[in-house]
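Yeah, one chain of the complex is gone here, protein chain that is, but the others are all in their spots.
Note that the chains take the letters A and B in the order they are written out, and that residue 1 is the start of every chain.
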Amino acid sequence: MGDMRYEAPDSLDQAVALLAAADGQARVLAGGTDLLVQLRSGLIEPGLVVDIKKIDEMRGINEEAEGWRLGAAVTGAEVGEHAALKSAWPGVSEAIELIGSTQVQGRATVGGNLCNASPAADSVPAMIAAGARASIAGPKGRRELAVEELATGPGQTALEQGEIVVSLLLPKAPAGTGDAYLRMIPRTEMDIAIVGAGVCLTMDSDSCAAARVALGAVAETALLVPAAAEALVGSNLDEAAMAALAAAASAACRPIDDKRGSKEYRIKVAGVMACRAARTARQRAQQ
Amino acid sequence: MNDAAHGEYKWIGTRPPRPDGVDKVTGRAKFGADTALPNMLVGAVLRSPHAHAKIKSIDISKAEALPGVKAVVSRDDFQDMPSEMVPAGEMMVNYRDMVRNVMAREKVLYDGHAVAAVAATSASVARRALKLIEVDYEVLPHVIDVMAAMKPDAPLLHDDIFTEGVEPVPDKASNVAKRIEIGFGDMAAGFEAAAEVIEREFDTQPVHQGYIEPHACLADVSEDGQAELFCSTQGQYLVRAHCARLLGMDVSRLRVTASEIGGGFGGKTVVYIEPVALALSRKACRPVKLVMSRDEVFRASGPTSGAHVRIKLGAAKDGTITAAEAELFYQAGAFPGSSVQPAAMCAFAPYALEAVNVVGWDVVSNRPKISAYRAPGAPISVYAVECVLDEMAARLGLDPVDFRLKNAAKEGTKAAYGPKFGPIGMIESLEAAKAHAHYQAPLGPNQGRGVASGFWFNIGGETCVSLNLNEDGTLNLLVGTPDIGGSRASMAMMAAEELGVDMADIQTMIGDTGSLGFNFLSAGSRTTFSTGMATVEAARTVIEELRRRAAKIWEIDVDAVVWEQGSAKPAGSNAGEFEPLSIAELAKQAGATGGPIAGHAEINAQGAGPSLGTQIVDVEVDPETGGITVLRHTVIQDAGKAIHPAYVEGQYQGGAAQCIGWALNEEYVYGEDGRLQNPGFLDYRIPVASDLPMIDTVIIEVPNPSHPYGVRGVGETPIIPGIAAVANAVSGALGIRLSQIPMSPPRVLKAIEEAG
Partner (left out) sequence: MAKYHVTTTINGDAVEFLCEPEQTLLDVLRDELYLTGSKEGCATGDCGACSITLDGRLVCSCLVLGVEAEGRSVETIEGMADGDQLHPLQQKFLDHAALQCGVCTPGVLVAAKSLLEKNPDPSETEVRYWLAGNLCRCTGYDKIIRAVLDAAAEMRGA
């Protein structure tokens, strides 16, 4: 210990340069709610920690022509206080607001939740369902990735050395769109999701015109489940469609047994959560 | 002398603010890790990553050589102890086992077992030093589950355990340390006579006391071997006894001061890091602060037993229980000594029985040595018993409260463990439950209601207090039992009641071990009872002395002086015309009349009265996910006399919350490798504020004749009935009975699916 260096650059270029040049482990420090826990347990021993909270481009919640852009360093608490974003994307907002306690919300960031790449991360299924895209800066320049392509495994991302997620874009949705996120946890708060389900759908009067369904905590990454969406499209979310949705959600799961839940439990409850999230998304779509 | 028949009290039964309250709401109060000393070192402990292994060698040389490291200790720094049982809380511990638990000797017996420790100039140096200690382990197969540990071919933890309590004594060593048996009556006849017999088996998992403050201490040993220890503990005198023994010191040369304690619940009645900190300090000749991390608390302190319990119950058609049988299989952890004995005592205690038999098995396995957890052992046995009682009531078509009333123990009932009860509040608690609005409230879909009762015997024990009258008429009350939940106030209230003075004139202080004779722990629900009893005795001694002084001043006979409302007065007009002398006036003249005025008491408090209680719980189950919501929880319990009702309510509510956690979500999860998978508050799931409703309480008062104010201990009984009450409520909601706890959502959903 004592080998760790802390830097707090105020520009994106500086941050990228620091990360690209680091030999050995370098980590981005956003909210620190995952990083400091990993540091304390000795799971990681980074030589460099780059605090990105001073970088303007990574902060702020702004409505742009293309949609809502959230800086990667935006915290859950800031999302919780943003009435317009919550109104436009209630599902994404509620998912972000479910990350941890009030104290954790004061620090945890949308970028961090995504890039920590826990299969159970709460914001991710809702982001995927919303069709969110990550804007990435790196030594070779900028690029974009659909959120569902970012995590590649537990704790693993598609980011190259020196790359940082700068912001997330929630693309403008057609009228009649609603989204929702639900998770199953044993207590009422504080738990990592045993199953998470994000649904975003567009209703055209009583028919579902489009849908995206994503599941968390049931595979090595959050999953976009096209078959689950197909179960909804063209339907009025009647019983048969719900049953098909549940079946497709359960079928997509490839979960593990762990201290939070068994495989069988996750498979079963994935279907239940997907249906409940779909019903809420539909209510919101028709508001 | 029992003053429980008094009418109006001035202080007893009121709700004054606690004297240590302001320090606690401002952050000023000093808990175990909150002090520092000049020249202080930071300690850290190296712990076994294996559940079971022989220690072939330990090489501390590289750690000792690291700059900043001032001492390294291991088994070589602790003398071996011969086998000797001593009391710890409501259980016994063996010094031979204790020295090995504090620092592993031949073997490591659980993931987290201490192997070595360092003291260094900073936490980061200490952490680096631990990495330089080389331990050569020979990993052995391990066993954790109690039933698996009892099998003849199970991995053996100790080669010198030959089961006690069985005939003939086995010639082969095993993990079965002891068999106990209590009861009376003709069991066979009892079951014969039954119209219905129900036999069920239950499984529970280890749970932790869950105190928010980790174990913490600051040890300071001088070059001549005198030592001071500041630590978070339920009993500074036991810490002194254990540490002195383990370090080979005279008890008189070790002064232990109890810090404020951030929760204990029985888990801080023994020593873990305290002897280690002292050994490090002795070696380094500098103070050493040693604090457990949360991870260490879960892995290396004293969670309860996980257990397997078999219950067999027979009852007649009219609801009379004809025979009650239980067999308890309890994990002791790495060393013998589970709480199976008190578990057996309490299992059927609330009921008057003709035939009762409880057999208990104490079994070692590769998980930490258990420590007491609030009514040790009883929540588990009673969970099983009260579930079967509930099933029997349903089978007989009886209301569950009426069924319990039919069989309720009362004054004169003989307990399964022998004695006859004095007055107890079982019937009163059941009748209050029946009459409570909660019991009548309607239930909605997927909702269920459960009821259960419980008993704890409570203890008294050795207690010393000292009450000194200051020159200005105020008093200092020195007690030796740490204040876990407001006892400073309760003691001051009792002393003020006796003396007839304002409670604000009495400052209660918790003394270190140098200031008073031996005090047993703040445990066993004994503090208000025993320290209160000693306080009353000391106060009465002070009153006697005050009367003598007044008599001297007035030159009359002491029998002619009475003490009333804080003043000495002539007994009647015959005694003479004298103005009353207040305590302040007498205090002022103390020197002139003979010297400082004080009272003290050194007692072994006897006559602790049991506390009986009944709890009602409503739950709602989500049948698609197995999720359970606790909607309502009412605790009805006998306090004998509630000195400070808010603190009694607090005990009822806190115990109820622990029941809910134990019943629904708390459990130790071990991997195939025998390592604890959830040593943190993220995945060891205690109830959070949003999980619980308001918890209603009803304080019943059936006075305990042995205490001047009728006090019964109340701290432990609240954790006993609640688990079964939750389980019975879940059963009511689902129509299915689960037979294991915790009833986490995956288990509940599985039970729903298996029931079809």
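In the analysis below, a residue touches a chain if its C-beta (ideal position, glycine included) is under 8 Å from a C-beta of that chain, and two chains touch if they have at least 3 such contacts.
Since we're looking at a predicted model, the values are computed, not measured.
Participant: Among B:V139, B:V688 or B:I736, which one touches the chain that has been omitted from the display?
Facilitator: B:V688
Participant: Out of B:K10, B:R294 or B:R395, which touches the unshown chain?
Facilitator: Considering the complete complex, B:R294 is the one touching the chain left out.
Participant: Per the definition of touch given earlier, which of B:A394, B:A646, B:V669 or B:I736 contacts the omitted chain?
Facilitator: If we include the chain that is not displayed, B:A646 is the one touching it.
Participant: Using the touch definition from the top, which of A:Q25, A:N62, A:S87 or A:Q103 touches the missing chain?
Facilitator: Candidates A:Q25, A:N62, A:S87 or A:Q103; residue touching the omitted chain: A:Q103.
Participant: Identify the residues of subunit B touching the omitted chain, counting contacts across the whole complex.
Facilitator: Interface with the chain not displayed, on the subunit B side: 15, 17-18, 20-22, 24-31, 33-36, 123-124, 209-214, 260-265, 291, 293-294, 484-486, 646-647, 649-650, 653-658, 680-682, 686-690, 692, 694-695.
Participant: Please give every residue of subunit A in contact with the chain that is not shown.
Facilitator: That gives, for subunit A, the contact residues 1-2, 4-6, 8, 29, 31-33, 36-37, 39-40, 49, 51, 53, 75, 77, 100-104, 106-107, 188-190.
Here, only the chains that are shown with their structure count from here on.
Participant: As a quick test, compute the distance in whole Å between the mean CA positions of subunit A and subunit B.
Facilitator: Going by mean C-alpha positions, subunit A sits 44 Å from subunit B.
Participant: Once bound in the complex, which stretches of subunit B touch subunit A?
Facilitator: 124, 127-128, 295, 624-627, 629, 664-665, 669, 677-678, 682-683, 685, 687-688, 690-691, 744-746, 749-750, 753
Participant: Any idea which subunit A residues touch subunit B in the complex?
Facilitator: 1-2, 41, 184, 186-192, 194, 258-262, 264-265, 268-269, 272
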